[in-house]
Every structure is written in structure tokens, then in C-alpha cells.
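Below, a portion of the complex is reproduced, with chain positions unchanged.
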């Protein structure tokens, strides 16, 4: 099951942030804050501007992106939580 | 009785989410949260932009869509509840 | 006495919703919630867009429409309550 987002929305899957303590023990994310990085899974066609032109999306599937802790809305697809975010709420692409 | 929505509105019928417990018992939706998926029943002609052009709808009747828990407004048609939602409040199409 | 609405406004007369119980007794509307259906009595010329063009109304007198419980503003004409609603607050036309 896949989602094709509308307009300027993108679907983002949060990346679990692995963290290692000084002694090398990996603490899974559930013990910490939610990460604010993710991978773009799908992008919409873009936003239709007031003059009728389409503003093509700057993101593409596979991009690793940075976003605010409270960006977008969480939905469950096949039991897995993803975020639906407007492209303009994405800060940037991690390279 | 059918509704022809105006402008960029769509009529959506919520899909009842069947859920199965570990032992295979199906729990009807009334015992859980409202689902946030639905089927598009009707779409308006689209939104008229500030320059007078029509932005045609991206959705069509029959599309299975994803939306936020609090999207749109519920109305009853022939005793059956449907949602009236603006297309831009629909997250995407499930494929 | 009649009202000619300005711009993108329409005048709507609420339809009294007759309801029948299982035994066939009709319960008048005053015993229930206000209905959210109505008949369009008059429509304005339409909305003038930012580029000076007129967006003609999609509704016409006689249309049976669906709207939110709290849409528009009630006014009394010759002792009868009608609603003054902007066309974009009308959900759709019942056919």
C-alpha cells in the first residue's frame, strides 16, 4: 500500500536515531526524544500558484530531510507511522 | 439522493476499519478510534484561482483517500454520515 | 418583500426536516436539531476576483443545498427567518 500525496505535500518516514553512550551501549530512540530527520517516501505534483502555474517540488523520494519536531501530521499506513508534511515545512536536505 | 459539491470540495465516505486481535477476532470500529481513510463519492468542479482560471480537482470519485482525524464537516445524507472536505485538506490517495 | 443579495451571497430558506419514528409518527422539527438543508431563494451577481473578473455564482434560485449548522447569519424578512450565506460556505447541491 502506497500513498500518492496531493499538491505540495510529501510523505516522510522518520529515521530512528541510534545513540551510543560513552561505554558504547546503543540506546534505542524510544528512550529519548523523537528524531527530526526522515526519508522522503513520496512527493506530490507540486503547488499550483495564484497565476495557475505549477511550482514543481524541490524534493524527491529518497531525499534525507530535516524538519521541526512538530511538523506535519502523523498517519499510519500498514501499521507504520509516517508524516504528511507540506514541502515548505521541510527545512532542507541533508547531504 | 446525491450531493454535487461546490468549488474545491469533495464528499468522502469514511471506511470502517476492521481490526483483528492476535487471536483473529474482528473488533468493529465502534470499539476503537475513527478511521482516517475514506472513499471519494463526489468532487466539485475545482477551485477558481485569483486570476480567474479553474484549478481542476486532482481527485475523482472512487479514489481511496487519507485525511486528518478532524478534517472536514460531517453531514447526514439519507441517514448516512459523510464528510465534506476541501481537496487541499486531503493528504493523498492510497494506491 | 424580497432581498437581492450583494456579491457572492445567497439567501437560503431552511427546510423543515420531517422525521418519522419506527411506528410512522412524524416528529416536527421543533423537537429535534435544526436541519442543515435549505432552498436557495436568491443569489448575488457573483464575486469579483482580484483581477477584476466576475466569478459567476454556481447556485441558482430553487437549488436545494446542504450547509453547516452554523453557516451564515439569520435575518427576518416579513417575519420569516432566512439565512444570508456566502456561496463558498455552501457544501453542495442535493440532487
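Order of writing sets the labels: A, B and C. Residues in every chain begin at 1.
Keep this in mind: a contact is a pair of C-beta atoms (placed from the backbone, for glycine too) under 8 Å apart; a residue touches a chain by one contact, two chains touch by 3 or more.
Owing to the predicted nature of the structure, the values given are computational and were not obtained by experimental measurement.
The complex is built from one repeated protein sequence; 3 chains are visible, and the structure file as a whole lists 7 copies.
Here, only the chains that are shown with their structure count from here on.
The distance from the centre of subunit A to the centre of subunit C, each centre being the mean of the chain's C-alpha atoms, comes to 42 Å.
Shared interface positions of subunit B, i.e. residues touching 2 or more other chains, are given as 50-51. Subunit C makes touch with subunit B in their complex at residues 36, 49-51, 53, 55, 58-59, 66, 68, 87-88, 90-95.
Contact residues on subunit A toward subunit B in their complex (touch as defined above): 1-7, 9, 11, 42, 44-45, 48, 50-52, 73, 75, 77, 84.
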